[in-house]
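Omission of a single protein chain aside, the complex is shown with its protein chains in their original locations.
When the chains are written out, they are named A, B and C in that same order, and each has its own residue count from 1.
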Amino acid sequence: MESPLASVAPNWLKAPTGTERAWIGLALLWCVVLTLAMPYWHFKGKQNSTGEAYTVEPAKFAARVQQFVESNKVGEQNGVPIVEPAPGGDAYMQAQMWTFYPILQLKKGQTYRIHLSSLDLQHGWSVMPINMNFQILPGYDHVLTITPTTAGEFPVICNEFCGIGHHQMTGKIIVTE
Amino acid sequence: MAKQEKAADVIDNEGAHKGDQMHAAPGTFVLTLILLLSFAVYYFANWKALADVWQVR
Amino acid sequence: MTTMDPTVEDALPETAVEPKGNHAPGMARVCATTGLTVDLTAEKFIKLHAVFAVVFLLLGGIAALLIAMTRWSAVHLLPADWYYRLTTFHGLNMLILWILFMEVAILYFAATALLKTRLASAGLAWAGFVLMAVGAVTLDTMILMGTSDVMMTSYAPLRAHPLFYLSIIFVAVGTLIGVINFFATVYIAKRDKTYSGSVPLVVFGAITAAIIAVVTLGHGAGIMIPTFLWSIEVLPSPDPAVYRLVWWGLGHQSQQVNVAAMVSVWYLLGAITVGAKVLNQGVSRTAFLLYILFINLASAHHLLVDPGVSAGWKIWNTSYAMYLAVLASMIHGYTVPAAVEVALRKQGHDKGLFGWLGAAPWRNPGFSGFFLSLVVFGFLGGITGVTLGTEQINIIAHNTLRIPGHFHTTVVGGTTTAFMALAYYVVPLIFRREFPMRAICRAQPYVFTLGVVILAVGMSFAGSYGVARRHWDVEFTGATHAASFDPSVHIFLGMVGIGGIIAFVGLLMFVIPTVIAVFFGKKIEGKMPAW
Partner (left out) sequence: MAESTPVTVHWLERLLDNTWLLLALGVLVPAISYTLWGLIELSNLPSATLP
């Protein structure tokens, strides 16, 4: 055996033996488990990030959000409209320094297509306290097909730095039984 | 000072019998098994935590 | 501690009285301790890069302490603007400047001393160094002047001062020139036949790091140049999704350079502290090959909950092509300690399963730093990294404090600790200065590692309750909608603060003796004193 600081004469390639061989086998097996886990969850699991997205102009997205708010508004909280989309339908939330707009009111167990986009910088969409996190980019309509499985009031916080007011950027999702 | 001989030893032995004797590292093997076990526990605990959040596609 | 220092007994490949290789007369010396031939030009640049590296480590460390004191919710030291400013400063100084300067030093050492060759070009080395240094100083100045509070990532369309981007381009191009100089040195060593057969394993690891660095710096130039042109209003804003994709080819891959360099340093320190040998060249080198081919795909870790890229792209790339780079790390995680075990058993420490561990030279900071780096990187960094980088699991981790919790165990507990351990040999062997305060040096790896582990565990737990990274106020004071976390996060954020203080003390225990040794230390004429 050579020092790792020494050059090596040719034909040094040898199959591993003993515990080294056993460990490589185990590690390889574990990598197979890791490799299969993600595709398995993609088809069988309920939580997946498929990245469904469309390009969108920020102004057009903002107009669509406004239309969505006007036709589905059910109330107001802290000056922000509460909007209840039809179960199974589309819902929109826009991120802008430093607010999320509007408040979404969803029904537990129903599935919604939530469209997320930003009018200015990149933002994070982090639902508390269940701690689900997604990225919001300006120019992209990020569609999450979400089924809330717990009821209550869920703050949304921004977890992507977006300027000095970043830590005051919050929104809300209300899930009713 | 034995340095000269030992260094020469290393060079002379190159190619002579490298790799063909098994090395025994049972302690390291146990340590790596502990690593694999901790890895599996942490990894599957995280899948479990993920399964508890809202459904999303 | 073993009474023998293997540095002078057993570890080294060869001894020479006269310099060996292709050096011009008078341009090389023989190291009295190791017998390696040291090229005097390379030595000068190793010193320059290492000194600058430690300066940026100290600057980044001071910022780290202030940030930790701000995230500790009970202290909440800095105002918001300075918190974000210093987070930008800390990230760039630690992840880019300290690491890249140190890595160029390691590349120059590995190529010249281990291949017994001269450095290919002093001119290139100067050009690279000056570009890096000018870029680094400008970068830090721009951040501290408050012109560029954009975080390390500077995600477009968030905009910084044009000089911010330009200085990053300078650092990247300067580093690339250093890497080119390294490859040229490897080339002339082969041409001049200064070594026979295959390059030493440590050089192979350095080649791996250099290859990854080429990919990294290519992506860096690819995104920073158009972003710079946007900042001076020549080009339109980069597309934010494209920016993220290409930027992470710089941001994540630069940390893969660290991994390859750190593993090489593990092999190196194993050899010079306990005389560890390569158990199987094929196994260790094939593991490095898996890094070369696949580790760079993991930049996808940052885009797992992004819009635009598909599930197929995410799953394939985040898995490093079926986890083959993870396999590589698991192989090194065995071969490195196994080489230490075999060497120590051969020296007679053969009792039971772990007798060799007990007999290891734990008072030698070169050894303890190396071994702690290995353990922290493997058990904390590796496990959390692979888990958080799982496509779906990333949903419950993205941009929370779990992410810095992970990379403080890889880049700090792993790479930085290993590079510090290396310095305990670089200073006596390259600068030929004796370390003062040796008791402090002996304790340093333990203190630093303890602090980093407390900090990282605190971050990880706080993050698992949803606490965001890069976020000034866990109380959301003044926000439109009230938000708060489970009260236990305050305990974990307290761990971040306390761990930060301990790690900072550990950092000073490294920087102060090193600086004193380099500038005022007792000159070493013959062999270095054993640790």
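To be clear about the criterion, a contact is a pair of C-beta atoms (placed from the backbone, for glycine too) under 8 Å apart; a residue touches a chain by one contact, two chains touch by 3 or more.
Please read these numbers as outputs of a predicted model, since none were measured by experiment.
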{"item": "Touched by the hidden chain, restricted to displayed chains", "value": "A, C"}
{"item": "Per the touch definition above, residue among C:Gly128, C:Gly308, C:Pro337 or C:Gly413 touching the missing chain", "value": "C:Gly308"}
{"item": "Touching residue (missing chain; options A:Cys31, A:Ala53 or A:Ile173)", "value": "A:Ala53"}
{"item": "Residue among C:Val242, C:Leu353 or C:Ala482 that touches the chain left out of view", "value": "C:Val242"}
{"item": "Residue among C:Leu77, C:Ala321, C:Ile498 or C:Ala530 touching the omitted chain", "value": "C:Ala321"}
{"item": "For chain A, residues in touch with the removed chain", "value": "10-13, 53-56, 60-61, 63-64, 90, 115, 140-141"}
{"item": "Interface with the unshown chain - residue positions in chain C", "value": "183, 186-187, 193, 196-199, 204, 207, 211-212, 214-215, 218-219, 239, 241-242, 245-246, 249, 253, 282, 285-286, 289, 292-294, 296-297, 299-300, 303, 308-310, 313, 316-317, 321"}
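Criterion: only the chains that are shown with their structure count from here on.
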{"item": "Inter-chain centre distance, chain A versus chain C - centres from mean C-alpha coordinates, in Å", "value": "30"}
{"item": "CA centroid of chain B to CA centroid of chain C, Å", "value": "21"}
{"item": "Distance from chain B to chain A - Cα centre to Cα centre, in angstrom", "value": "35"}
{"item": "Sites on chain C at which at least two other chains make contact", "value": "12-14, 197, 279-282, 330, 334, 338, 386, 390, 392, 395-396, 464"}
{"item": "Touching two or more other chains - residues of chain A", "value": "1-3, 6, 8-10, 12, 14, 17, 19-20, 23, 27, 30, 34, 37, 41, 45, 47-50, 52, 130-132"}
{"item": "Residues of chain B defined as touching chain C within the complex", "value": "1-4, 6-7, 10-11, 14, 18-19, 23-32, 35, 38-39, 42-43, 46-47, 49-50, 53, 56"}
{"item": "Residues on chain A engaged by chain C in the complex (per definition of touch)", "value": "1-10, 12-17, 19-20, 23-24, 27-28, 30-32, 34-35, 37-39, 41-42, 45, 47-53, 77-80, 99, 103, 116, 120-122, 124, 126, 128-143, 155-164, 166-172"}
{"item": "Chain A contact footprint on chain C (complex, rising order)", "value": "11-14, 36, 80-81, 84, 114-115, 149-151, 155, 157-158, 195-202, 239-241, 244, 267-268, 270-272, 275-284, 303-311, 313-315, 318-319, 322-324, 326-327, 330-331, 334-335, 338-339, 386, 390-392, 394-400, 464-466, 468-473, 476-486"}
